[in-house]
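Input: a single structure, listed below in structure tokens.
All protein chains but one are shown in place.
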Amino acid sequence: MDPQIIIARRVARELHSGDLVNLGIGIPTLVANYVPADLKVFFQSENGLIGTGPIPEQGMAHPLLTDAGGRPISALPGAATFDSAMSFGLIRGGHVDVTVLGGLQVDADGHLANWMIPGKMVPGMGGAMDLVSGARRVIVAMQHAAKGKSKIVAKCSLPLTSTRPVDLVVTDLAVIGFAGGKATLMETAPGVSVAEVMAVTEADLTIPGTVPEMKL
Amino acid sequence: MDPQIIIARRVARELHSGDLVNLGIGIPTLVANYVPADLKVFFQSENGLIGTGPIPEQGMAHPLLTDAGGRPISALPGAATFDSAMSFGLIRGGHVDVTVLGGLQVDADGHLANWMIPGKMVPGMGGAMDLVSGARRVIVAMQHAAKGKSKIVAKCSLPLTSTRPVDLVVTDLAVIGFAGGKATLMETAPGVSVAEVMAVTEADLTIPGTVPEMKL
Amino acid sequence: MNPVSVEEAVAMIPSGASIMVGGFMGVGTPERLLDEVVRQQKTGLTLISNDAATPGKGVGKLFDAALVSRLTATHIGLNPKAQQQMLANQIAVDLIPQGTFVERIRAGGCGLGGVLTPTGVGTLVADGKRLIEVDGKSFLLETALRAQFALVHAFLADYLGNLTYALTARNFNPVMAMAAETVIVTAEHIVPVGVIAPDHVVTPAPLVDYLIANG
Partner (left out) sequence: MNPVSVEEAVAMIPSGASIMVGGFMGVGTPERLLDEVVRQQKTGLTLISNDAATPGKGVGKLFDAALVSRLTATHIGLNPKAQQQMLANQIAVDLIPQGTFVERIRAGGCGLGGVLTPTGVGTLVADGKRLIEVDGKSFLLETALRAQFALVHAFLADYLGNLTYALTARNFNPVMAMAAETVIVTAEHIVPVGVIAPDHVVTPAPLVDYLIANG
């Protein structure tokens, strides 16, 4: 299975009926494709919409209905639109049950860095800092490693997005939780052993007695 | 003429087309009755309405459309309703051009006291402190004296509503301005002499060379 | 959002709870919830409400039944019973400016620690509060205000819990619907999904925990 699809499918299993969910750009966006039809999840687009739907059918797109990247989207029955103060009031105020973001690094303490690489062009943090500070649950959806280097690090070398630790990291190889304050290996991807995960993970992982395989 | 009507008529002359105006309870409420029909003034009710109209005709009142005292009102074409955060955003943010409030005391520095008499039951300041702090122009509409005592005092003995000086005081005897930082007698009521005003005013008033009579 | 009966909803509120109640002089107040709070005799309530309404109306009913032990409000001048209870020290009352009241609740609902307001600087309201200068101007630091329960009254609610409000009955309801652990709503009309256009929704469905169903 495509690594991105493994991640997206596994993250989708973290969502519950009634949840208000914000999906970041990239892998997180794919999560919406794997939510069971009977699960009533509200997706927020931080540019001012709850109830985002799929890409509109041919000829149905409207220039005043877009996602946070400016791309046409649709809205489901029961959708609500609002201004940016409300949108970030929802985010900062703990009304977003789950936010799923991409990451550059997550460290053993659960700290996320995902907005800036010093020395490179800095595009700006957009809504990421508010999402990580304010959402009830923060899930990072990212590849386990980039260019052969672990993205699960001992200590973030990149500037932090927030000092609030994330709740869960889902990669193509593993699910890592931070409930006890330290990175703990919760699950491995299908066909991946605990030893294989440890071998490509820079951070020290707490390994429980049994580490089940991801259900997808 | 009834003293209250003198005050209300004179205050009405301070309003300009396009002004957003907030009228307090009591004498200020009467001001709306004396605004010329061709003057397009927006009246705000701080419980969430711009475009308040007169008391509804018999049988037309709606329990969900009231003024800040809970009494039925009507709304004019072009009215807008909003929540209390917006209502006080308008007030505090300087979007209200004129607020007209009652007063217990105004002193020589233009400070207003209108919400509390120590030792008596304190009903609460409601929106008064925000209105005085935030409106572009603050006009106090009150009787010049109460029980024979001047309400234009040297220094407020009652707790202040705001440290921001008011712009104008209109009483049944005089118009007093504070443009220069000190109480100045701008006008006298019809048939009232400057000496008569001074005799019943505790505060020192600056008296310009000519003090015209109020136009009503 | 879960639809519940008014009895079930109020049964969730323990005596001694903190409750925010929408409405302005009883306009836009969830009367059915308050009637049930009285019937179930929830005592020792911490009430956060703009005013005390009048006896027999809105939150006035809570004072009629002597259920309030603490009150944060902006004005109680039109409810003699609330005043008597305050003067007799049966209720601890905190009276604050209305703009400050709503901003504190909004801050609580929007994850802000507080706001800086010019309102009250140099007055009795400033007592015990931090004064903060920004660009040479003084502001009071007013901190966030939240409650365990928000009791909200809407005009329309759809089956998902999206809410709209009517005319001056909106007032504090949308702000309170963001500032409590549990949000309980009564609506004048419950309507199918889609009756409320997305642009007209004021309180999005995910904010509503319980909607009082028709009997």
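Labels for the chains are A, B and C, by order of writing; each one numbers its residues from 1.
In this section, a contact is a pair of C-beta atoms (placed from the backbone, for glycine too) under 8 Å apart; a residue touches a chain by one contact, two chains touch by 3 or more.
Since the structure is predicted, the reported quantities are computational estimates derived from the model, not experimental observations.
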item	value
Chain not shown: contacting residue from C:112, C:126 or C:213	C:112
Absent-chain contact - pick from C:50, C:164, C:186 or C:203	C:164
Full-complex contact with the absent chain, from B:89, B:123, B:159 or B:177	B:89
Interface with the unshown chain - residue positions in chain C	103, 107, 110-118, 130, 132, 134-135, 137, 139, 141, 143-144, 164-167, 170, 198-200
Residues of chain A in contact with the chain not shown	45-49, 62-70, 75, 81-85, 87-88, 91-92, 116, 121-130, 133-134, 159-164
Chain not shown, touching residues in chain B	18-20, 42, 49-51, 75, 77-82, 85, 88-95, 97, 133-134
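What we mean here is this: only the chains that are shown with their structure count from here on.
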item	value
Closest chain to global C-alpha mean, per-chain Cα centroids	C
Reference chain C; chain at largest CA-centroid distance	A
Chain A and chain B, separation of their C-alpha mean positions in angstrom	54
Chain B and chain C: spacing of chain centres that average the CA atoms, whole Å	29
Residues within chain A bordering two or more other chains	none
Shared-contact residues (touching 2 or more other chains) in chain C	106
